[in-house]
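These notes concern the structure reproduced below.
Just one protein chain is left out here, and the rest sit where they should.
Here is chain A:
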Amino acid sequence: MLSEKSLAEIARERAKYPADQARSVLLAALRIAQEEHGYLSDAVMEHIAGLLGIPAIQVYEAATFYSMYDLQPVGRHKLCVCGSVSCFLNGSDAILQHLSERLGVSPGETTADGLFTLQEVECLGACKDAPMLQVGDHYYENLTQESLDALLAKLRGESDDVR
């Protein structure tokens, strides 16, 4: 269910916590599993419960509480646009609308080709560089309509490379 690489990474994380505190590695295990599978299916969550020796309910509880876990498949690139106050004051609504028009989806939806999921999220801690969005591991800041178009082109290009 999980690759050798993922298991090794979970073991490395496990070593950070006391021997009798297996549950502490849960957030890391969910992240690592999601990175491998794209989202957290019931089967993956049950597998993690077995791996850590904790009841499955504890895994579901955590997976449903934290916003970075996806319990359903999402697009290859999740565009998370910050809509909190500092970004709002610097025009985040227009950023969201521009992306929505370009991609032909509303916030919360995924494009038909499965490439992009558009989301509005709360503050990402980069308020001085507003407006901003997060895609995967990266923050893109001081956004303009032009830089957004360039970003979409870049992300589409990367996806072509993969195919």
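Throughout what follows, contacts are C-beta pairs under 8 Å (C-beta built on N, C-alpha and C of every residue); 3 or more make two chains touch, one makes a residue touch a chain; residues count from 1.
The rule is simple: contacts and distances are computed from a predicted model.
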Omitted chain (choose from "NADH-quinone oxidoreductase subunit F", "Sulfate transport system permease protein CysT", "Dihydroorotate dehydrogenase" or "ABC transporter ATP-binding protein") - UniProt protein name:
"NADH-quinone oxidoreductase subunit F"
Hey, which of A:26, A:44 or A:99 is the one touching the hidden chain?
A:26
Out of A:10, A:45 or A:130, point to the residue that touches the absent chain in the complete complex.
A:130
Just checking the interface: what residues of chain A touch the absent partner chain?
16, 18, 21, 23-28, 30-31, 54, 58, 61-62, 65-69, 83-86, 88-94, 122-130, 134, 137-139
